[in-house]
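Quick one: the structure is below, questions incoming.
Of the protein chains in this complex, all but one are displayed in their positions.
Naming follows writing order (A and B), and every chain is counted from residue 1.
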Amino acid sequence: MSELLQFLFSGLTVGAVYALVALGFTIIYNASDVVNFAQGEFVMLGGMITWFAHAAGLPLPLAALIAIVATAALGVAINKLAIEPARGAPVVSLIIITIGASVFLQGAAQLVFDKQIHSFPAFSGDTPLRIGGATIQPQSLWVIGGALLVFVGLWLFFTRTLLGRAVLATSNNRLAAQLVGINTNFVMTLSFALSAGIGALAGVLATPITLTAYNVGIGFALKGFAGAMLGGMGNPKGALAGGFLIGLIEALTAGYLSSTYKEAAAFVVILLVLFFMPQGLFGRKSTERV
Amino acid sequence: MPKLTAKSATLLVLAALIAVTPFFFPSGYYYRIGALIFVNGLAVTGIVILTGYAGQISLGHAGFAGIGGYACALAPTHLGLHPSLAVVLGAVISGVLAYLVGRPILRLKGYYLAVATLGFGILVSMVLNNERRLTGGPDGIAVPELGLRGLLKDWGLDLTNGEFWYFFCGLVLLIGAWIALNLHQSPSGRALRALHGSEIAAGTVGIDVARVKLQAFVISAVYASVAGSLVALQNKFITPDVAGFMHSIEMVTMAVLGGAGSVLGAIFGAGILTLLPQALTVFAEYEQLVLGLVMMLVMIFLREGLLPSILRKLRGRGE
Partner (left out) sequence: MKKILTTTVPAALIALGLAGAASAEIKIGASVSATGPAAFLGDPEAKTLEMLVEELNAKGGINGEQVELVLYDDGGDANKARTFATRLIEDDEVQAIIGGTTTGTSMSILAVAEDAEIPFISLAGAIDIIQPVKPFTFKTPHTDRMACQKIFEDMQKNGIQKIGMISGTDGFGASMQAQCKDVVGEYGIEIAADETYDPRDADMTAQLTKIRNTEGVQAVLNPGFGQGPSIVTRNYRQLGIELPLYQSHGVASDGFIELAGQQAAEGVRLPGTALLVADLLAEDDPQKPVVTAYKTAFEAKFKEPVGTFGGYAHDGFALLVDAVTRAGSAEPAAIRDALEQTSGLAGTTGIYTMSAEDHLGLDLSAFRMLEVKDGSWSIVE
């Protein structure tokens, strides 16, 4: 029993990071139908900038805040400079643009920072909490709590605020949204800022557990993307569920079957789900316009 | 000037390039670069059929390259096949696998198709990495000599290793391009291109959408597989990198950057992206920065790809 609990803790910790990345994917996808493969780099930047600022002598909360704000600003810049000018481009071009942005940010990070692995102290110390014979690091609770809070915040934003509904309207039909007076450019800017900020937050929360380096982004992007697709792209509920599911599948496979093929298990599940539910677990049906 | 068909013009340009550029090579190293461009060009020609003609995305085609490559490493030692037959075996396995995997996943669209193909590629590379007893794991495995160079030598044609692979890969690329161009003009090719416009519209005019998509997927898998085999045979060594996610991305980027709509454009893209890292070694620290920038800029400003955009500029000036 304590064994199962330990596997669940492991899965939830990792799953929460994936869920945060998946939520970031969702926001941008909702506003622009773009899957932003540079999402993982936001996580990397969150961690690296915080480490850098902290190492330069700033207190950790301030360093984290700087990292989140700076990354959000970078997200807006990517939108303005790379995504908006490419409006209407086919999916494959958009994939290449965002992967290009990802490669670019990695290249910049290795120049500005370095190629070493870094970390900073956990927020509430390193003494593990014992629950039912299993242990969990206090930092894991920060990450899991962060993922849940961001989800609730987004849910309230999208359903309870005018601005949030404007974002949803834009995602459903951009032209119609413009016609009813929604400033779709502002919606895009906001979405990129939000998404990059959430990515950076994931990096800030996760770095004491996962450690960070200039090249960790692509791994987060792949898992987060997989999580978002598993849940159904565009649905925050799906992103949350998908992220946690992948984390749990990996941990349980590692625990009970084979650690070598735990990632394979995650991708097999994704393939199976997509065979039977081509829109993911919570995805909306979409029709192609001729 | 007599009017050439687009097909023969493309093949002529390619053949001329392959034959003439060696006269300008300052050292043997350039044969290696040329051979790499041709191998990448071959893989990318497959992407033209899948993405350029049929409008489908794959982020997992390196998986097929991995199968082709490891077929050349494993079939000769375990099955006693001649390396040239191992290439064929790899292509058959890739084709069959593409058929089996393609049937369910090609129902998916856009990003869902992207993640499904991505998953497939990752599974292949995971098997190559983890089944150490068979594949040698991440350290890689030796690949037997093709033996064709020795044969040519007996016939009186003595080429260096670099020269041999340059011309051999060039020849395979020409054949690959010829097949792709023929396909373009065939009825199936027209059906494929109809898909690219709109699947629903293609369906309503009586095209068997699922079958045509599957065809494109299988053919492109075979291209990737043969390209993987050529890399393995040329290097006489192979590692699971060949099946890695970044290699899949590289293939798609080469095709789209150069112009996925045409064979020549895609091969041009393969050339540019193969040369770029070689040219950037002087500023090695900036390599990733520049590569990322090039990917973004070309896709934003030259949406059809480099070659079509350049040609349009040239034509515009001529008039």
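The rule we apply is simple: contacts are C-beta pairs under 8 Å (C-beta built on N, C-alpha and C of every residue); 3 or more make two chains touch, one makes a residue touch a chain.
Owing to the predicted nature of the structure, the values given are computational and were not obtained by experimental measurement.
Visitor: Need the list of shown chains touched by the one chain that isn't shown.
Guide: A, B
Visitor: Looking at B:S198, B:N235 or B:S309, which residue reaches the missing chain?
Guide: Answer from the full complex: B:N235 touches the omitted chain.
Visitor: Considering the whole complex, which of B:R32, B:R107, B:R190 or B:R303 touches the chain not shown?
Guide: B:R32
Visitor: Considering the entire assembly, which residues of subunit A contact the chain that has been omitted?
Guide: On the side of subunit A, residues 3, 6-7, 9-11, 13-14, 17, 110, 114-119, 126, 128, 135-137, 206, 209-211, 213, 215-216, 219, 251-252, 254-255, 259-260, 262-263 touch the unshown chain.
Visitor: Touching residues of subunit B against the unshown chain: what are they?
Guide: The list for subunit B reads 12-13, 16-17, 20-21, 23-30, 32-33, 36, 129-130, 132, 137-140, 142, 161-162, 231, 235-239, 241-242, 271, 275, 277-279, 281-282, 284, 287-288, 311, 314.
In this section, only the chains that are shown with their structure count from here on.
Visitor: Subunit A to subunit B: how many Å between their CA centres?
Guide: Averaging C-alpha atoms per chain gives centres 32 Å apart.
Visitor: Which residues, counting only subunit B, touch subunit A once they are in their complex?
Guide: 51, 55, 57, 59, 104-105, 107-112, 114-116, 118-120, 122-123, 126, 130, 198-201, 245, 249, 252-253, 256-257, 260, 285-296, 299-301, 303
Visitor: Under the definition above, what is the set of subunit A residues touching subunit B in their complex?
Guide: These residues of subunit A touch subunit B: 35, 82, 85-86, 89-97, 99-108, 110-111, 218, 222, 225-226, 229, 233, 260-261, 263-264, 267-268, 270-271, 274-275, 278-280, 288, 290.
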